[in-house]
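A protein chain is absent from this complex, but the other protein chains hold their places.
Take a look at chain A:
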Amino acid sequence: MRRPQARPAAAAPEARRVRRPRSLSLWLGMALSALVVLTALVSLVWTPFDPVAADSSQRLLGTTGEHWLGTDKLGRDVLSILMAGSQVALLVGFVAVGIALLIGTPLGIMAAMRRGWVEELILRFSDLLLAFPALLLAIVFAAVFGAGTVSAMIAIGLGSVPGFARVARAATLRIMQQDYIAAARITGLNSWVIGVKHVLPNLAGLVLVQCTVTFSLAVLAEAALSYLGLGTPAPDPSWGRMLHESQQFLSLQPLLTLWPGLAIAITVLGLNLLGDGLRDRLGAGDPRG
């Protein structure tokens, strides 16, 4: 499910003053995100059990001393699958954000600095991508190129390009009004140098916030795709598919469904909090001014 890409900012001084608890969200967000990253790193070298090793004698166990979170329908250790599942979630997030960042940001800066037909072209291209919500694009890609992690990453990344382009364009438009840009122009710097040396550093904060927002959208989209069976293929551990597989045992082992759901929720919550905290810390208000 797609979430909004930017939120209306509180520009009024009073509103800013009252939102003091937000530095808490920065720390909490960082802690939760670090937890997920750490889990993924640890799972690369160690998990309690092999996350793909089935053991038919150990099916659907509840919590035991050996299997802390129990086992699934094939007798695989749930904690191990959960840990390994963070790898796919983070991989999809990083690649999708990378694609959107590398395509969307330059397009947005270019649109704001060049104006004229270049801007018109970029805006229409952005409109075209906006017509395809990320999840829809991912389903189409799954139909055309086959379901899988790679097509999911690319589709979610492309679907997130307009968000970056819009944020970068709006911020650049504002930056271009500043005195230091006029000064740089007078000294005869060409627009490439101005773009890289003066515009880019000044919109880094906004773009960073956009990265965290997009990351959490990507994690949700990957989970949704895998839940539908159009994302990460079996037997690679994925939270979305795990949730889908355990749903038929909902009345028998409800916790089995809750664990992957909780993992997704913690990851997304951490990223959202991190985004909020960064936005406040960097003073990054509404790019639309």
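Everything below uses one rule, namely that contacts are C-beta pairs under 8 Å (C-beta built on N, C-alpha and C of every residue); 3 or more make two chains touch, one makes a residue touch a chain; residues count from 1.
The criterion applied here is as follows: contacts and distances are computed from a predicted model.
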* Asked: Looking only at the UniProt record of the hidden chain, which name from "SGNH/GDSL hydrolase family protein", "Dihydroorotase", "acetolactate synthase" or "ABC transporter permease" is the right one?
  -> "ABC transporter permease"
* Looking at A:L82, A:M113, A:L220 or A:L278, which makes contact with the chain not pictured? -> A:L220
* Asked: Which one touches the absent chain: A:I194, A:V207 or A:L273?
  -> A:L273
* **Hidden partner chain, residues of chain A it touches** => 1-4, 7-15, 18-19, 21, 124, 127-128, 130-133, 135-136, 139-140, 142-145, 147, 216, 220, 223-224, 227-230, 240, 243, 247, 250-251, 254, 257-258, 261, 264-266, 268-269, 272-273
